[in-house]
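Yeah, one chain of the complex is gone here, protein chain that is, but the others are all in their spots.
Entry: chain A
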Amino acid sequence: MSDDDERGEEYLFKIVIIGDSAVGKSNLLTRYARNEFNPNSKATIGVEFQTQSMVIDGKEVKAQIWDTAGQERFRAVTSAYYRGAVGALVVYDITRSSTFENVGRWLDELNTHSDTTVAKMLIGNKCDLESIRAVSVEEGKSLAESEGLFFMETSALDSTNVKTAFEMVIREIYSNMSRKQLNSDSYKEELSSNRVSLVKNDNEGTKTFSCCSR
């Protein structure tokens, strides 16, 4: 345990990983959370999640990362989990251009269902498969630029950039938060506007805003 959190501050950020089927979402997550890669991993049914912590400014920051099914048919249920997410990794497979072409759809999906500012990163996964690459680094970069996303190519198999990518998103969320807290009036405003937009069963509006200091 870190001895830095004497002020009792702890951050919990909810992050979602989305993208087409078989781009490597689950393995990116297990590589980050447990430093494992499972060559026999199965298709995710519904949603699964893992948590991982890091220290920023001497504070423990916990990321709760939700891994979703990639097949379009699951979107009716997976999109329910976008609520309250403050970070998102949109993943494609550099060896299959169709997964890259679908990034726009995933971004639309995210924008429709999320209820707050989301730190987004575009991830081109499987960069170890250079010999069968179908999407160039430049294409990835320029899409990320035009959509205002961070960008990184990763390999869950050989670990390239995995930790860096997740931590970059977490740091961005953290700095979004700090900025908000500096200006607490607008922070409150956003909180209350979030409450209004939430659909149902939301008795307090507190749980849904997952980056709370508890």
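We adopt the following convention: a contact is a pair of C-beta atoms (placed from the backbone, for glycine too) under 8 Å apart; a residue touches a chain by one contact, two chains touch by 3 or more; residues count from 1.
Just so it is clear, contacts and distances are computed from a predicted model.
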Checklist outcome for this item: From the options "Vps72/YL1 C-terminal domain-containing protein", "BA75_04084T0", "Large ribosomal subunit protein uL23m" or "Small G protein signaling modulator 1-like isoform X3", the chain left out of the display has the UniProt protein name "Small G protein signaling modulator 1-like isoform X3"
Next on the checklist: Please identify which residue in A:Asn40, A:Ser131 or A:Ser146 touches the non-displayed chain.
Outcome noted: A:Asn40
Item to check | Contact with the hidden chain (one of A:Val55, A:Ala80 or A:Val137) | outcome: A:Ala80
Checklist outcome for this item: Across the whole complex, the chain not displayed is touched by chain A residues 21-22, 39-43, 45-49, 51, 64, 69, 71, 73-77, 80, 96, 98, 201-203, 207-208
